[in-house]
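This is the structure I want to talk about, given as structure tokens.
Of the protein chains in this complex, one is absent; all others appear in place.
Let's look at subunit A:
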Amino acid sequence: MENGYRSYHPYVQFLYYLCVSILAMYFNHPLFLIIACILMVFVNISHDGGRALRKWGLVLIVMSMIIIVLNPFLVSRGTNILFYFRDKQVTLEATIYGITMSLSLVIVLIMFVSFNLVLNGNRFLFIFSKVLPRTAFLIMLAIRFVPLLNRRLEEIGMVHRIRGMSMTEGSIRERAKIGMLRIQLLLTLSLEEAIQTADSMKARGYGIGKKSSYIPYKMEKRDWGWLLTLVLLFLICIVGGSLGYGKIQIYPELGTLHFFLLDWILFVCMISIFSFPLIAEGREKLRWIYLK
């Protein structure tokens, strides 16, 4: 059984990711975004020590650098001109806009890394199956096929290597021919074996009547609690944002970065939303420490 954040109901997790991705695009105050970004990195570290994120690290840095550098050179809107480049103005506003945009994007991408780790495969399908049950079932069947195809392809490769039908030598034409042959063989073989799967489905009554579905996850009290908390905090953020808080004016002229009281309130709300997984994990850790 999984502990901490991962043990929460998929709905709650899904709502969390929904809130995170919307808020990351909604607010554009650099401080909001920077803190949000740092929190998301910590969330990822809490999942697996940041292993999955590390693979993406370079991509994320290079991508945000490109956006930050390119945006001011491509967009010349704004009033505060920093300097001229080939007779075009490079403005402070465009630079700031590039920074906020890249931060938003990075947050969303980091969120997807976490999403992938937590709401993987069946948890995602569970949510999906509420909306599109048939499609979800089809996806399930397709996913099941991946390891089967893989195993068969490997076996075919082994036989073909010994028969002198290699994919790693010879002219491109020959290789393509052997490749096609392999795929053809794989497909005929899989079709043949899929008949057995179909038989097995039929034998167990697939398609005989209305299908019920087993719900492996249960909404518990704490799930409801977090669900409501997230909704409440999210609403505050949205309403506050619509009044202009948590946001800065960029075009045509950069507004103030000053924090007003409501900004602080929104800031705290956002931090609470973003750190939900951290709180969930942290609470578990603390409990263990106190138990000892």
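One rule holds in what follows: contacts are C-beta pairs under 8 Å (C-beta built on N, C-alpha and C of every residue); 3 or more make two chains touch, one makes a residue touch a chain; residues count from 1.
The rule is simple: contacts and distances are computed from a predicted model.
A.B. asks: The hidden chain: which UniProt name fits, "OB-fold domain-containing protein", "Cytochrome c", "ATP-binding cassette domain-containing protein" or "Iron complex transport system permease protein"?
C.D. replies: Going by its UniProt entry, the chain not pictured is "ATP-binding cassette domain-containing protein".
A.B. asks: In the complete assembly, which of A:7, A:76, A:197 or A:272 touches the absent chain?
C.D. replies: Per the contact definition at the top, the residue touching the missing chain is A:197.
A.B. asks: In the whole complex, not just what's shown, which of A:163, A:221, A:258 or A:292 touches the removed chain?
C.D. replies: A:163
A.B. asks: By the contact definition given up top, give the residues of subunit A that touch the hidden chain.
C.D. replies: Against the left-out chain, subunit A lists 121-122, 140-141, 143-144, 147-148, 151-152, 154-159, 161-164, 166, 169, 181, 185, 188-189, 192-194, 196-197, 199-216.
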